[in-house]
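Every protein chain of the complex appears in place save one, which is left out.
Per-chain numbering from 1; labels A and B assigned in written order.
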Amino acid sequence: MQGLEVRGLSKRFGGLTVSEDIDFDLMPGDRKALIGPNGAGKSTFSNLVTGILTPTSGTIRFDGSDIGRLNEAQRVRLGIAKTFQITTLFRDLTVRENLRLPILERERRGFGFIGRANGHTAIEAEVDDLLGQFALGGLADRKVADLAYGQQRLVELALTLALKPRVLILDEPAAGVPSSETHLIVDAIERLPEDLAVLIIEHDMDLVFRVARQIVVLVQGRILTEGTPEDIAADAQVRELYLGGGHD
Amino acid sequence: MKSWGPPLLLLILAVVLYFALPFNLAFLTRILIMVVLVLSLDLVLGYAGIATLGQAALYGAGAYAAGLFAIHVWADPVAGLFVGAGAGAMLAFVSGLVLMRTQGLTLIMLSIAVASICLEIANKARDVTGGADGLRGIRMEPVLGLFAFDFIGKTGFWYALAVVAVVFVVLALLSRAPLGLSLRGIHESPERMAAIGVSVYWRRITAYTIGGGIAGIAGALSAQITQLVSLESFSFTLSAEALIMLILGGTGRLYGAVLGTLIFMFVHHWAAANDPFNWLFVIGALVLAVVFFLPKGVISAPPAITRLLKGGRHAGS
């Protein structure tokens, strides 16, 4: 089976259950959003999928094979990549270098000590493509530390996409981005390759309803409900959850 | 190319100093050897961000290996450099397996501890290393079979300068290569490097091993030119001084390492010559001054001064 297949996933920290019996699928072409109040276990779930945390029980399969025992770096090489909530970009490197780095690693050239890092025509062309796709061309030789926050999020997205992932997890892609710049993020997400499997974890309901085709609602570590944006908007339980003060 | 300008200037400076201070060749050669050591630290610390205070361990390993090789096997200088590089790299790799698992204070401290162990082993293995008397009786053959070492130190100087130039070029190329970029990446954000599928641990060990090889070359140079290896090679003071020189010059730019070494060695020389008992005052004050006023090293001084002047002009207008 293609894509990501999660069955009966649970995670406990001591006596505290933060993920409970989660079944979840993510297929090529999916645009799913994971929403839920603070402390619902959204970040824990994404950390379980990317291998930062190990589950207490349950299975995670990717293209039919069990990846539950692989570490973060191994899962990245299989094609499961994640953006970060708080940017951990290479702040003192230029935008171009930030994008070159993951491509070199993806191509297994990271140990190369002969030749220049910018000496691979194909890699440079790919960097240029990414710069163009995210409208970062004009900022290519600026240091990331000097960019506006919204622009940094774009670099973040471009960098993760440079790994050519097949599953992309966007952890709060618009966090900290001023509302005047969120359209940049929305545009970028809408232009992602069509066959990519995308999971968006987000607080901003506006953004979720604009880009997601399926929404999964997580509450207290469990899946409350799942459906199209229209279903979710009409769901009484969800309305209760968000209007009842759970929203932050 | 613009980036080759500063190192070229330094090369010219070395030649000028050779003719300007013909009676201080031993001192100038000592500077060149320290430049190699500080360059190795710049790779490890400036590029890869591995904060160690035990670079002397790798230097000493190279020095003893090259010295013993010259005495017991073959006194060819260039072969000795390779042996020194191998010893330094080997020690860096083996100790790196443990050291690179840690960071921060623990790493700093363990790296000091590794050097302390080396010092103790060299001290105890008197039959092999000469213990506290040092390893004596190193007699080198001519460099490349052509240039015999003379007692004034001319050959030693040119030989050391050639090694400095080669090491500098190799490091400059390395810093532009993919590995160099990935080391800067690890320095900037190890979490992100892990997230793009890199084993940060092994990448750090690679950097430390290469740095160990270069520090080993510095040690080997010292053994061959001074014909003596003393326990001081493993001393904390040497590690600390190398660190001071690097920070003084500025990290992560290679020629900062060269500049820092030059300044430190001249200040040290001048202070120790004027007042052999109190020169530590000068060094201590110098270190504090750098930390407080030039935290990015002397090579950051021109931009800093420019900014200051510009600021002044703005204020005036």
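As a convention for this text, contacts are C-beta pairs under 8 Å (C-beta built on N, C-alpha and C of every residue); 3 or more make two chains touch, one makes a residue touch a chain.
To be clear about the criterion, contacts and distances are computed from a predicted model.
Of the names listed as "NADH-quinone oxidoreductase subunit H", "Aldehyde dehydrogenase", "Sulfate thiol esterase SoxB" or "Amino acid/amide ABC transporter membrane protein 1, HAAT family", the one that matches the UniProt record for the absent chain is "Amino acid/amide ABC transporter membrane protein 1, HAAT family". The hidden chain, counted over the whole complex, makes contact with B. Residue B:I112 is the one among B:A14, B:V36 or B:I112 that touches the chain missing from this view. Across B:L11, B:V267, B:V287 or B:A301, the residue that sits in touch with the chain not pictured is B:V287.
Touch with the chain omitted from the figure is made, among B:A177, B:L243 or B:I299, by B:L243.
On the side of chain B, touch with the chain left out of the figure occurs at residues 45, 51, 53, 98, 101-106, 108-110, 112-114, 116-117, 120-121, 124, 236-237, 240, 243-244, 247, 277-278, 280-281, 283-288, 290-292, 295.
Everything below uses one rule, namely that only the chains that are shown with their structure count from here on.
For this pair, chain A with chain B, the centres built from the Cα atoms lie 43 Å apart.
Of all residues in chain A, those touching chain B in their complex are 72-74, 76-77, 81-82, 84, 88-93, 97, 100-102, 104-106, 109-118, 159, 163. Against chain A, the residues of chain B that register as touching in their complex are 173-174, 176-182, 184-185, 188-189, 191-192, 194-199, 203, 206, 210.
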